[in-house]
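All protein chains but one are shown in place.
Then we have chain A:
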């Protein structure tokens, strides 16, 4: 009688996003859209040099400009840094990268602040630069942090004082010598690429103010509003209860907004003007070089296999280009160690993952958190090995593909919940790509069509106590407000949370109102909106909160209907007696307390909550890396098909493929969107994006006309398929998927073009000129 009134079954449906109407009408508010009267504006002066001593600073002319309220710089602020406190929020006496903030002017308008910056005089004494991680390891390399030993640091970070090594993580699994002895064929390959950028369309920005009672209020474009509270404690000793972070919609993040930088500067600026609100927003150029960037890497991979292609060992060295300050780079190099190989069963693994200080912009998280980078090195080497073995590269991968019963590099024993079905992904990819027709097909005497493929996996390396909370409050119409600390950075996670809630409550999703804004004072914590874990962690919290709500509704209804709690069900807007559904009470009549005709009332507003904390994660052993770093591994097989002009090395990407074991598709169009968007980014990373450095370590292309993401019309045809092997701990079995589309794109592109040209390409990005050079072009030319 009740069932069927409302169309249910939200899981797997392409439910329209909850933020849709706001976003297509321009009404969605982002940090910089908040403009209150009386807000002051800060502008940074940034270093034109990559490494220099600051000899003198003169603010006198800037102070003469009417409307200038404060000038910050040339003073020792407390050192900051998420893993190692190695960075002055505003440089003091020394700059270590091009773009580093050296002074900040606070003024009545952005224009006056800019004028103030232009009036500051700084005199620099240039220092020799470390322009690559390999350079940083040379004996005579300039030392970037002389005081590395004295810096305060987190547990599990292993810097090497008097060198440029910010961190070393080791993986020691099995016996590398034994693996070598068992191998018939060994392939060794080195790759490298420069740092690059996230290029989110919304540049990073923040507004900070200090209230009369000392409460610090931020409005920030961040993926980590709750982490800011912890960081303010670690950096400045401010109690977390005294910090409130508001995060409205975030205009793209991709990891770049997990770093905390402008918030610190805006806080110092607000402090300098008596706590008044101060807004600091990056220009595009600052966003590209001043704030955290996408890490660079120099890697060597050595693989051994039997002649029938069974992998026996992997010996790996990563030199991550962490840039001038360690920020998240040391953690990224740790994540790179955790999944240092591709998704294969390998008994003997030796990996040294170094994070090296250089005079480049400093690295933060980037979608995939070291995985696309590491996989480019590993999966390119797999193709080199396949060639040596005269074996089909996908056959080699299929033979060694990770499966339940295998162990990961950090020696986690896998089962079918903890890892997806890679064999199935590879099989499906081969069909979709028509792989058996051959990797290379000649079109005419110039053009060839070529295919390349690779496999990927990823877990997330969160803090072992990372948790997520959800609060549900009822309205008097029976609808529910859903509050989660997940930041809506574009992934649609909060719509997925509404789907999960509607499914569990058996209710109309239109009666779920999702709060998009995060306000750390009233929104429950979600650790950080990173690492493709929103659906898993917040989804689990939603289910727990829903159960809490159901329990409360039943308790109250039991009293009114005089039916035992056990015989009640919740759904379709009612609480009803399972035996006789006509005996029921509307949720709207319970939600604010049930009122009897005589005025007696039972209960008040129903408020339900739930939290979820990652389970049984451990730290990694410092000597072997052994430990349980993450809840599950999403696996995928990916490919690219190009049409290459062999005369001038130009190419067009025709098709890009992803077969991902997603566990369960919760919102199909949203999932496809995540995968396509990630693939687009990965194609751009592999094919065109990098910082071009001059010999002095300066970034020559900090604009979107010289640093070029993919544009409309440059996108390939996307061919995506999903395998569904459930992660049993996750809501409906869904695995993380926000990053995975990106992970294999650089490697697949490299494998594709290498096969096409018969040259093992080893440097990104794969622009025609690079390919030409790597193919031997220009060696005798005086270019």
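By definition in this document, a contact is a pair of C-beta atoms (placed from the backbone, for glycine too) under 8 Å apart; a residue touches a chain by one contact, two chains touch by 3 or more; residues count from 1.
Methods note: contacts and distances are computed from a predicted model.
For the chain that does not appear here, its UniProt entry gives the protein name "(2Fe-2S)-binding protein", which is one of "AtzE family amidohydrolase", "Carbohydrate ABC transporter permease", "Molybdopterin synthase sulfur carrier subunit" or "(2Fe-2S)-binding protein". Only one residue from A:63, A:92, A:718 or A:772 touches the chain missing from this view: A:718.
Among A:23, A:121 or A:211, only A:23 touches the chain left out of the display. Across A:676, A:729 or A:767, the single residue that touches the chain missing here is A:676. Annotation for chain A: contacts to the undisplayed chain at residues 14, 16-17, 19-30, 32-33, 35, 65, 111, 115, 198-203, 249-254, 283-284, 489-492, 669-670, 672-674, 676-677, 679-681, 703-705, 709-715, 718.
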